[in-house]
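Here the complex is missing one protein chain, while the rest keep their positions.
Then we have chain A:
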């Protein structure tokens, strides 16, 4: 090697074996994850392809892939988004309560309890939704359709079994509550003492302090956590498959017995009895779900990471 190009290299700090092993291992793990992701995507595309090229009559329902997937996509989105609308304010409220209001003992107990919710298998949530929650909602759903029926969500006619979109949404909300609460709580825990004191010294009440210091500081975490929760809700399979009584159709009506299914639940229910192009169609719907959850999760991570700029700055 000519000495002129050699010199800058000679000044480099020599890599220690530990550093080298660690950086090799972490790079390897990162590459492996990418390879797996790419493999999954490739599998989905290859397997979905026949359904995209097949004549529309061959697709279940007989009107092509898009018409088949659309109600499922709609059901997936509506259940996940409404679940999020319930879960994220609740999660923020719980996180605030744990961080700022409750005595330390209760805070810890409540924290554990919420984390425990995450440990319950989703099939259990499904059974609970089916056997306990669904019957419980029948009466309230009747009331809703009678008194608030002018709102499309509660148009009715109310389901007699209670196996409605509403119940699926509530079950999903409970399921995604722990992850959102955990992330948001961690953010509030890190609210700089300096900023809390700045507002308190101005004569802020505790709630005003939360509004001036904690919420602005935690905002991007709240957004990120919600999107993580959304990702979970989009992909949830068993609970929805058990709870929801499906009839297809695109409707905002949450309390009737005519509900769209979700992509994941539909795959779980249909796959055992499908063959040929029907399988390819299911996989095509899976590809759509994969793309959406991947995008949502990546966006969530990006938002959560962005707040690192804040924490170091002050």
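By definition in this document, contacts are C-beta pairs under 8 Å (C-beta built on N, C-alpha and C of every residue); 3 or more make two chains touch, one makes a residue touch a chain; residues count from 1.
Simple rule for what comes next: contacts and distances are computed from a predicted model.
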Among "NADH-quinone oxidoreductase subunit C", "Phosphate ABC transporter ATP-binding protein", "Protein arginine kinase activator" or "Outer membrane lipoprotein-sorting protein", UniProt-listed name of the chain not shown: "Phosphate ABC transporter ATP-binding protein"
Sole residue of A:41, A:198 or A:238 that reaches the chain not shown, by the stated touch rule: A:198
Chain A residues touching the omitted chain (full complex): 104, 192, 194-195, 197-205, 208, 212-213, 216-217, 219, 310, 313-314
